[in-house]
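Apart from one protein chain that is not included, each protein chain of the complex appears where it belongs.
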Amino acid sequence: VCSSDLGLGRMGVPMALNLVNAGHQVTVYNRSADKTVALTEAGASAVTRPADLGAGAEVVFTMISNDAALEDVTSGPDGVLATMAAGSILVDMSTVTPACSARVAEAATKCSVAYIRAPVSGSVVFAVAKTLTILASGPTQAYETCKPLFELMGGKIFHVGQDEQARYLKLTLNMMVGITAGMAAEALAFSERGGVEWDVLLEVVANSAVASPLIGYKRAPMAARDWTPAFPANQMAKDFDMALDTARDLCTPLPITALVRQYWSTMMATGRGNNDFFGCLELLEEQAGIKPKSS
Amino acid sequence: VCSSDLGLGRMGVPMALNLVNAGHQVTVYNRSADKTVALTEAGASAVTRPADLGAGAEVVFTMISNDAALEDVTSGPDGVLATMAAGSILVDMSTVTPACSARVAEAATKCSVAYIRAPVSGSVVFAVAKTLTILASGPTQAYETCKPLFELMGGKIFHVGQDEQARYLKLTLNMMVGITAGMAAEALAFSERGGVEWDVLLEVVANSAVASPLIGYKRAPMAARDWTPAFPANQMAKDFDMALDTARDLCTPLPITALVRQYWSTMMATGRGNNDFFGCLELLEEQAGIKPKSS
Amino acid sequence: VCSSDLGLGRMGVPMALNLVNAGHQVTVYNRSADKTVALTEAGASAVTRPADLGAGAEVVFTMISNDAALEDVTSGPDGVLATMAAGSILVDMSTVTPACSARVAEAATKCSVAYIRAPVSGSVVFAVAKTLTILASGPTQAYETCKPLFELMGGKIFHVGQDEQARYLKLTLNMMVGITAGMAAEALAFSERGGVEWDVLLEVVANSAVASPLIGYKRAPMAARDWTPAFPANQMAKDFDMALDTARDLCTPLPITALVRQYWSTMMATGRGNNDFFGCLELLEEQAGIKPKSS
Partner (left out) sequence: VCSSDLGLGRMGVPMALNLVNAGHQVTVYNRSADKTVALTEAGASAVTRPADLGAGAEVVFTMISNDAALEDVTSGPDGVLATMAAGSILVDMSTVTPACSARVAEAATKCSVAYIRAPVSGSVVFAVAKTLTILASGPTQAYETCKPLFELMGGKIFHVGQDEQARYLKLTLNMMVGITAGMAAEALAFSERGGVEWDVLLEVVANSAVASPLIGYKRAPMAARDWTPAFPANQMAKDFDMALDTARDLCTPLPITALVRQYWSTMMATGRGNNDFFGCLELLEEQAGIKPKSS
């Protein structure tokens, strides 16, 4: 399969590299050309405009940072849809709102391009290890075509519907991931104030009924009080905003999400926006009068 | 070891039975005598007053329903501490507040009785299967004496401190368990409103970074929309109240806990207090205008 | 009318003094005898046990600090009900829970004493100025007897029901008073962050549709950033706890109350428990990254 990759940030590069390394013919584009070096060294071709990716590609992958950027590189004046062949497939793996995705879907349909939404769950480590979770929705036939490519990038792949379902699911997981941090923050601060030793506390929680994989990943950084971001609070703020904006459209109340969203604001307001989102623990400790521990 | 068991509800009976079946000499008491039948048939002796349990027992276990009951059966006029020998051990496995537990500790100390707080995490199924999590705090020597007995009842046993630490930890876990339900409720209702099929939704969440064991246990009942209580909302309300009351004493804010606590009130106010606490999903569905599905 | 007054704190003294100054024969009791000096100098008699107040009094007023104290001085072993004559009236003007008040009601009924719940709204300044709001519930005839006495203490007097209605109403007003502070805190911090000058901000709010009398009273202290307590945060915490505990009994959700309650905990945890409850403004400013202004 001849594919093209567009958007080569921290996630996009390892994902594209997995395709290149599997022997696929890959053409890449990124706004900052220096991001493509690792890929061209591995055998990919690089182009200088999104539109240059479209012609000849069977599948075009996009992995970009927000709604506006996705619309720009797909249906914008210089976007890739302009040059994609009828019958080819556009696969967007970004985290964007269902509303934005639906507009891209409409643009793709006009160009007779099949459109697969395939947001991923998991951080850079997972992208490198090919263990991302990929939530895909869109037409079954196009999904089946892409599946072997997805298998080069992810460990768990779900086909979850014919339309925007993958978008809603991605936001659902993000909400739960973020709320887990807020929940842990208050629950842990509570036991700290009660005199439980920090390591004992983490040990018990990590062996409990609420010990999700996420709690497992965060145990060591919490133990070390190391807030180097696997995912920074200011990014989590953006993900929460997508969920909350979508919930406005759906008239669906999200009381806990709305509450925890405020923590990301406070982290940003107090110089901690680039800390990992689990660093919201510090906020609840401060509000409980606990002296911050050194990291 | 000769032990005595006091408080034989849904949890207490299988826990005591595990001791009896292991060959220990066990004397039992329960307010309602019919609860002791299964135990006496298995070889336990039964008495008719808490105080009758104390004499001769090396270890007395209590497993009762709330603060007032624990104080009643331990340090009350007819309580077991009155007859326990100096050097014997009182092990309370109930979920009570640290404040109540500290009063019991004081009473035990006056009687030269060692006191182990050993609240358990896990439901009846776990009690039967001897896979409860036991969080114990209290003097190390007494803990070591009890450990072989704990191993007959639980799968994971932690010694978490010398004082009330186990109480705080138990409430911490309960908070997280309850909040997980509230979090799932709004996150799932969101995707439902977005058009994701219920089974797909549960499949994805159950395979995600937030898929705690708890989410795993609840997947089948959620799929079936079966709110038969593993743990009813009105009991969760009581557990949350213990956490919130303790947080008042600690001057520790628990914003999410306080918010989710309101869901248990609404469940009770709308005839769902005996439903499993994961049934709060229905509240969020209703608030999102989703027609309740049949169970 | 010959009356007796019990509980002479910051509120009780000026209230009793208004009765004495109007020419009523008043006997007083307070746990700390020094609190009664101002009253005996004005012409009141003082006794040394609550029970000594009961005999001969047509009306006994109580104004104490919490549930336990009210039960102690009324239905406790040395309580005033023991000596009150059948047909006399017990008027409790404290802020207590409906549950406690109902127990006092039961005890009063057993003694054939009529019982009026008459909690007051307003601070010490209002007590002195005889402008308290008095919310009374209880039997109409007893209320009518007390009304002339209430008119010596308050400016607005309502008869709101035959039972515990006054208790619920008092807690309702307290909730709204406390939430107003939390609401002002976030709304004002928002405009501060937006660059609105503090005095302009207060001027506009004080002239808006939300400018309640309370907002009016608090304008000057907010302008001066003077958190000298008219009502301290740790007292507001107790009032909120009464409301929240009562809401548990009623299975009634109080989401905003529950959230704002956490602010009082943080104020206490961070050394501000004795500040006026409107001082929660500082919390929201800190969470918004606003440098605290000097008071």
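Some points to look at:
Should a chain be cited, it is by its letter among A, B and C, assigned in written order, with residues numbered from 1 in that chain.
What we mean here is this: a contact is a pair of C-beta atoms (placed from the backbone, for glycine too) under 8 Å apart; a residue touches a chain by one contact, two chains touch by 3 or more.
The structure presented is a predicted model; accordingly, all values stated were derived computationally and were not measured.
The chain omitted from view is touched by exactly one of C:P77, C:G194 or C:G271, namely C:G194.
Residue C:K156 is the one among C:R10, C:K110 or C:K156 that touches the chain not shown. Remark: the residues of subunit B touching the chain excluded from display are 255, 259, 262, 265-266, 269-271, 283, 286-289. Along subunit C, the points of touch with the absent chain fall at residues 98, 121-122, 133, 135, 156, 158, 160-161, 163-165, 167-169, 171-173, 175-177, 179-180, 182-184, 186-191, 193-197, 200-201, 203-205, 207-215, 217, 243, 246-247, 250-257, 259-260, 284, 287-289.
In the full complex, subunit A touches the omitted chain through residues 237, 241, 244, 247-248, 251-255, 258-259, 261-263, 265-266, 268-269, 273.
Following the convention adopted for this analysis, only the chains that are shown with their structure count from here on.
Each chain gets a centre from the mean of its Cα atoms; for subunit B and subunit C, those two points are 38 Å apart. Look at where the CA atoms of subunit A average out and do the same for subunit C: the two points lie 52 Å apart.
For subunit C, the set of residues that touch two or more other chains comprises 255, 259, 262, 265-266, 269.
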